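Only a single protein chain was left out; the remaining protein chains are all shown in position.
Chain IDs A and B follow the sequence of writing; residue 1 opens each chain.
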Amino acid sequence: MEKIFRNLSLSSASLVFIILIGIFITLFLASKDAINEFGIGFITNPNWNKEISIEIDAKSSNETIKNSKVNEIEDFNLESDLFSDEDDIMIDDEDDIIIDEDDMLFNEDIKTTFTDYGALVPIVGTILTTLIALIFALPIAMGIAVFLSEIAPKNIAYPIGIAIELLAAIPSIIFGMWGLYYFAPIIADLVGGYQVSLLTAGLVLGVMILPFMAAITRDSMNTTPDVLKESAYAMGATKFEVIKDIIFPYSKVGIIGSIILALGRALGETMAVAFLIGSIFALPTAINSPTISIPVAMANNFGEASGLGESSLFYLALILFVISFTIISIAKLYFLKKAS
Amino acid sequence: MRLLINKIVLGLSTLSALIGLAFLGWILVTLFIKGLGSFHFTLFLNDLINGGLRNLIIGQFILAGIAAAIGIPLGMVAGIYIQEYGRGKYAEVIRNLSDIMMSAPSIVIGAFVYAIIVVPTGGTSGFAGAIALAIMMLPIVINTTDNMLSLVPRELREAGIALGASKYKVIIDIVIKAAKVGIMTGILLAFARIIGETAPLLFTSETSNYFSLDLTESFPSLTVSIYDLANEPEQSSRDLAWAASFILTVLVLTINLAGRFFTRNKKS
Partner (left out) sequence: MKKMLTIALASAITATTIYASDIIKGSGASFPYSVYQKWIKAYNKETGIKIDYIKKGSSKGIKDAKARSVDFAGTDKPLSPKALKAAGLYQFPAVVGAITMGYNLPDVKDLKLSRKAIVAIAAGKVKFWDDKVIAQANPGVKLPHKALTFVHRADGSGTTYNFTYFLSKASKGWRKAYGAKKALSWPGNQHIGGKTNSGVAALLKQTAYSVGYIDYADAKNNDIKMASVENRAGNYIVPTLKSFQAAAAKAKLDPKKDFYSIIADPKGADSYPMVAATFILVPSEKPEINKDITKFYRWCYTDAQEIAKSLGFVPLPKELITKIETYWDTKGIK
């Protein structure tokens, strides 16, 4: 019995290991087509779902297509190409312009174009929204934590603390809806630009991680032993000095931990950002221009993707998984090890 | 000068607390006004097909319930391993991995389950959604169990062993009992977290207009339906989305509060 229980618990614990490895392997296999097609250059490629024409001669086999010269389709000239010949515009045979993935199933002809996918835009979008969220939330969260643990009297700090913890539990989809209909219009009025943008998405994300960050930061501040604080006060230190010289150094690890956890949440957050980021595959040119993040690219396109497009989305998922895994691991294994 | 800086800093910190609370208050007020405005008790009696939310609420509970039924026992036993049996590197590795997994993006878990269950079985299913939620829940339960067990004094265990009880008996009868309240609270909070999840369900269980207990088909989900409804053209759908959001929030907060109440009662 003892043995059974021991083994049971060992295998349950190993399940964590198996699932994580499983996620990695599954995502890798599912994105294999895209990895083979685009390689590591996927990360720095700003195209997404972009048609590229391939120059091929009639004899060339599939192998040579890949090696042949790839040209971006040239931007057509509106004036000369359009309506140059009225009759030519009317398409008699409806079939000839039904170009889509499905037709590849029926059409054995050699492809003359291929669709290019790259991850640069969603990667940049993810990093920038997370950054904006952190910049916005960090000072406020620290303020709330200091207020709750040091400034507010116990009978106020307790209910507010509970309120903040409860707010951390509100499902993220609600932040998204609120952000789109109530928050974004105000920001757009203040800053200009679009209501859906890097900025509004980042700020709403910031509001979302705020209570979470504040609650765990407060918890780590509260771990400071009262004896330390009291002896500092006894020596005539002001509250600020106690916070700066006693509490912050003592609870540094916890605070960094809380920031990292919030970062992890912000990186992978889907629903709050999906309503607000604008969802276009274009690098943001300004803080108030729309773009897209990895989770949103997945949420928007997974349902209807197939073939190389689906594989590329899995590739995106793999990248997101690796990024968040790396950040959190560095934090855990570096900061926390160092502190303990 | 010192006093002035002190005042400024304390003032700033209070101010930022107020700003933070104002934001969060704003969201709640919006939610209550919009949600209560379109709330009606008949929402609990009709399914989505007839303009209600009954099937969605029940469906969400079933999904989260099955996830809990899978995630809680596994997570607890795994937590016990890390705290009670594990020695040296391996337990430490699992502990770290579990911590990391807690922060794994939920949409990635959705994509994972999509690849291992939805694709092979040929379609979305309630089962796939429940598995995705269970994977989300597992590390949270492990973490809670691990933490709570670590608070149980060593003497208790030693006393048990000294009485001649076997180790697993000591763990189940003494250690778990001592940490029960904390673990229960943690589990309730974990449940509250997964019941509000949308992203892992988007392509695993999707949602359904009808009441269903068939876990092999697309399964009704409150959160996924909120996302769909918020994107439909008619104002009535969006109102329903707000009402559903309101119900979801009340639900999550109630479970949360229940967890806290539970802890407080047992402590006193």
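Going forward, a residue touches a chain if its C-beta (ideal position, glycine included) is under 8 Å from a C-beta of that chain, and two chains touch if they have at least 3 such contacts.
Computed from a predicted model, the values in this text were never measured in an experiment.
*Asks:* Which of these, B:V9, B:L31, B:L53 or B:I66, touches the one chain of the complex that we don't see?
*Replies:* Considering the complete complex, B:I66 is the one touching the chain left out.
*Asks:* With the full complex in mind, choose from A:A188, A:L228 or A:I287 the residue touching the hidden chain.
*Replies:* That would be A:A188, which touches the missing chain.
*Asks:* On subunit B, where is the contact patch with the chain that was removed from view?
*Replies:* 49-51, 62, 65-66, 68-70, 72-73, 122-124, 206, 208-210, 212-218, 230-235
*Asks:* Just the residue numbers, please: which parts of subunit A touch the chain that's not shown?
*Replies:* 47-51, 73-78, 81-85, 88-91, 94-95, 97-102, 105-106, 180, 184-185, 188, 194-196, 274, 278-282, 285, 290, 292, 300-301, 303-306
Simple rule for what comes next: only the chains that are shown with their structure count from here on.
*Asks:* Inside the complex, what are the residues of subunit B that reach subunit A?
*Replies:* So the residues of subunit B in touch with subunit A come to 2-3, 5-6, 9-10, 12-17, 19-21, 23-24, 26-28, 30-31, 74-75, 77-78, 80-82, 84-86, 91, 93-94, 96-101, 103-109, 111-112, 114-116, 135, 138-139, 142, 166-168, 171, 189, 192-193, 196-199, 202-203, 223, 226-227, 230, 241-242, 245, 248-249, 252-253, 256-257, 260.
*Asks:* Per the contact definition, I'd like the list of subunit A residues that touch subunit B in the complex.
*Replies:* Answer in residue numbers: 1-2, 5-6, 8-10, 12-17, 19-20, 22-23, 26-27, 29-30, 139-144, 146-148, 151-152, 160, 162-167, 169-175, 177-178, 182, 207, 210-211, 214, 238-241, 243, 261, 264-265, 267-271, 275, 295, 298-299, 302-303, 313-314, 317, 320-321, 324-325, 328-329, 332-333.
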